[in-house]
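All protein chains but one are shown in place.
This part shows subunit A:
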Amino acid sequence: MKKGGTKIVIVDYGVGNLFSLANAVGLFTRDLVISEDANTINNAEAIILPGVGAFKAGMEGLKIRNLIGTIKAFAKTNRPILGICLGAQLMLTKGYEFGEIEGLDIIAGKVIPFPKFKNADKVPHIGWNKIFPFNKGRWNDTIMRSTGVNMHVYFVHSYIIETKNKDNILALTKYGDMNFASVIKKGNIYGCQFHPEKSGPDGLTIIDEFIKFVKING
């Protein structure tokens, strides 16, 4: 890693609530830039993949900016990444929103629609819901370490992440008649299905922990 690169880069690939995200991350670090430039991303100590969009449009957004290889290479160095919502989903092998689409394949698995539920829960899943650890102790030494079990965070999605390996699941959330992965992890790479930047003070805690984590590992 080159010295002097901007510490944290929010990757601008055309879809994403960039203002909200930069505003929240900016509470914890000034060393932050929004960029679509491959060099800037290469030289970052950590990147954040935002996302409010469809899987297909998201991958197309990365492709036209020639960022697919950049981000995959970044992930191979095990520098910290935080993917949010679509940004987390794109890290999987494949997605199925508007066709079968190749993802970044940083974490093995797929992104599939919610199944039909027997109860009254509707899709998209929009609103505040609880997150809890996949199993006891799994949040230790992760960006979830300061998060309370069953804390409410804000979800807005129609598709869910299904990792191939259950070891990649950090947190679960119950919706309809199922539990789905709400936080995933592989090495220093994290993905949140919910929006920590829009989940009140509790959500900001997760961002704060990610920034602290970058400072230790950067």
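The criterion applied here is as follows: a contact is a pair of C-beta atoms (placed from the backbone, for glycine too) under 8 Å apart; a residue touches a chain by one contact, two chains touch by 3 or more; residues count from 1.
The rule we apply is simple: contacts and distances are computed from a predicted model.
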Missing subunit (named according to UniProt) among the choices "ABC transporter ATP-binding protein", "imidazole glycerol-phosphate synthase", "Transcription elongation factor GreA" or "Succinate dehydrogenase/fumarate reductase iron-sulfur subunit": "imidazole glycerol-phosphate synthase"
Selected residue (touches chain absent from view) among A:Leu86, A:Ile131, A:Met144 or A:Val214: A:Leu86
Contact partner of the left-out chain, one of A:Lys110, A:His157 or A:Lys185: A:His157
Residue in contact with the excluded chain [from A:Val52, A:Met144, A:Ala181 or A:Ile211]: A:Val52
Touching residues (missing chain, whole complex) on subunit A: 14-20, 23-24, 52-54, 56-57, 86, 97-98, 119-124, 126-129, 152, 154, 156-158, 175, 195, 197-201, 203-204
